[in-house]
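Here it is, the structure, as structure tokens.
The complex appears here without one of its protein chains, the remainder shown in place.
Chains here go by letter, A and B, matching the order in which they are written, and residues are numbered from 1 within each.
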Amino acid sequence: MRELSYLEAVREALRQEMQRDERVFIIGEDVGVYGGAFGVTLGLVEEFGEERVMDTPISELGIAGAITGAALVGMRPVGEIMFMDFTTIAMEQLVNQAAKMRFMFGGTIEVPFVLRTPAGSGTGAAAQHSQSLENWFVHVPGLKVVMPSTPYDVKGLLLSSIRDDNPVIFVEHKLLYKTKGPVPEEPYTIPLGTAEVKREGRDLTIVATSIMVKRSLEAAEQLAQEGIEAEVVDPRTLKPLDEETIFRSVIKTGRVLIVHEACKTGGYGGELAAVIAGSEAFDYLDAPIVRLAGRDIPIPYNRNLEYHTVPQVENIIEAARRLARGGV
Amino acid sequence: MALNKARKRELLRQMYTIRAFEEMAEQLYAMGRIHGTMHLSIGMEASAVGAVAALRPDDLILSTHRGHGHCIAKGADLNLMMAEFMGKENGYCRGRGGSMHIADVAGGNLGANGVVGGGIATAMGVAMGLKMKKRDQIILCFFGDGAANLGTFNESLNMAAIWSLPVVYVCENNQYAVSFSVKKAFAIERISDRAAGYGMPGVTVDGNDVVAVYEEVSQAVKRARKGEGPSLIENVTYRWRGHSKSDVNRYRTKEEIEAWKQKCPIQRFHALLIEEGMLTEEEADQIQQEASAAIDEAVEFAEASPEPTLETIEEGVYA
Partner (left out) sequence: MATPVIMPKLEMAQETATVVEWLKQEGEHVEKGEPLLAVETNKATVEIESPASGILAGIRVKPEQVVPVTEVIAYILQPGEELPREAEIISLPLPQAPVPPPVRATPVAQRMAQDRGVDLSTVVGTGPWGRVTKVDVEAALSVSHLAAGVRGEKVRATPAARRIAREREVDLSAVTGSGPRGRIQAADVLAFTPAPMVVSEPVAEVVPLTGVRRVIAERMATSAQTTARVTLVTEADATAFVEAREQLKADVADEWGFAPGYNDLLGIIVARALREFPYMNARLSDDGQTIERLAAVNLGMAVDTERGLLVPVIRNADQKGLQAFGTEFRALMERARAGKATPEDLTSGTFTVTNLGMYDIDAFTPIINLPEAAILGVGRIQPKPVVQDGEIVVRQMWTLSLVFDHRLVDGAPAARFLQRIKQFIENPYLLLG
């Protein structure tokens, strides 16, 4: 199978869905001729025209309102906010309006849109361009939150997200854009709310999101040489969460290491840990649930500091080793 | 389109209905039969009725927290409205929305809004969608003088203008944003002056003159439908009651309220129609009585309606 980069996979999904469904359009800053802040939408405006690949002024709140309103009257917008940090400006429309309209209006309305947003650190962009705020959106009833980790996953999940009738926050890690992997040419969907065991193992379970999946798999390779077989589970959709796949893995191994980039305090790991501890998997835990996450600091500019602010492969190895050897 | 006799009577009836509804809602609240809070539009009937009268039935509106009048003017079923106010299962929103979030989606009212200015950006988006769908429907977005100072006003009106979206923005300037007077909130005299800053037509209207409102909004609607883009209409009006149920009106004087009561939009129109020979006094009274009766019926209907059950509490979050 041919290989695509994560970025190309996103673009392909957009293109194929826009070809299939004329209600789908893209809207965001610099998505047109500029090709998107990270190059994701390059070439699309030439194919679909400015009316379906719309550039906007710098107006994140307006973008959120635009996709909300257009979705209300039957369009399927795919909005882009070029850094997840700027979703803060759009919060009112996303949280107070889009997420709640269906419920407030007794189920008589739908708000089907996707808001794509690049997140995460590692590019030296520092505190205000490097955040991972996915747990804020997980916390809002009415929204769905997707965080794909591979080119294969991102294409299938994006197609599913666009076809979903709810507002979906679609989080792409910047450092994943250049990663490559096999991607089928034809359109295919991966259902939202399905996790995947990316690697099987029996000594411990690593539940990782986004770029931490890749790092966990690298860590697992090295751990295998020490005789520690790690099972890596990728939730893929944070909300709704595929709990069963995670429980099954925990029951199998008895030890869980949760890895995510976002700050530890108030991060998704806390939610996962509580879900696991409160489930039937509890009786199979042979060690405390361990979270490895970003430090509770804004992302620093200095390269070395930035590197050591979030979990890296060696951190995952160390944490996994300690957990597998029973020293926690 | 000029208003004929039937339509004018209809406008009067709508205004009386709104007034009766608001007064009843107020009473029910005082009696503890409606809970939460509510924002009454008594005194602002002409702004709602005149503006909505300029729309086609298939046009859409987005409303504010003070949206009972908009909802009624757009043709809502009073029974379902009242049931919603009482939190009942067969209210417009299954009791989940209440006064501040009432919506009649089928009737084209995409909802009142608990967030000041919450509808402004969404309306721009709706207009975008309508234009993309190549329908010639338009959306009319109500908001207040307070909302005009939000960031969303800037972003949304700009985007509406640059893309020539079919949205009519109607600012109901009732002189106060809760307690903050427009005299202090604006460095300009007329909110409609801002329209020029975004590149769209703007006009200030006597919001208590239902015919004037109708005529100005009609112009804007025509422009929007023709693809000429958005407009900003400023309806100058006044609310007789406080902002919400917790407001004891410390920021304005009794005299001011009295003065505006003298300019009651319903009395004006009532007198005008009689003067124009469109209506007799008896007919006018009858219209008022029928409006009252309809409200009484709605209350009965609502009180007899069932409460939502706990089993359904999690429904309606996701499609």
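The rule is short, and it goes like this: a residue touches a chain if its C-beta (ideal position, glycine included) is under 8 Å from a C-beta of that chain, and two chains touch if they have at least 3 such contacts.
Everything quoted here is computed from the prediction, not taken from an experiment.
Peer 1: Among A:Ala224, A:Leu285 or A:Val313, choose the residue that contacts the chain missing from this document, as touch is defined above.
Peer 2: The missing chain is touched by A:Leu285.
Peer 1: By the contact criterion defined above, which parts of chain A meet the unshown chain? Give residue numbers in ascending order.
Peer 2: Residues touching the hidden chain, for chain A, are 254, 282-287, 326-328.
Peer 1: Go through chain B and note every residue touching the omitted chain.
Peer 2: 27, 29-33, 36-37, 245-246, 248, 250
Everything that follows uses one rule, which is that only the chains that are shown with their structure count from here on.
Peer 1: Averaging only over C-alpha atoms, locate the centres of chain A and chain B and give their separation in whole Å.
Peer 2: Whole-Å distance between the two chain centres: 41.
Peer 1: Contact residues on chain A for chain B in the complex?
Peer 2: Interface residues on chain A, with respect to chain B: 25, 51, 56-57, 59, 61-62, 64-75, 77, 92-93, 96-97, 101-110, 112, 141-142, 144, 164-166.
Peer 1: Provide the residue numbers of chain B that touch chain A in the complex, in ascending order.
Peer 2: Going by the criterion above, the answer is residues 60, 91-97, 101, 103, 105-106, 110-111, 113-115, 118, 120-130, 132-133, 139, 151-152, 155-156, 158-159, 162, 315-319.
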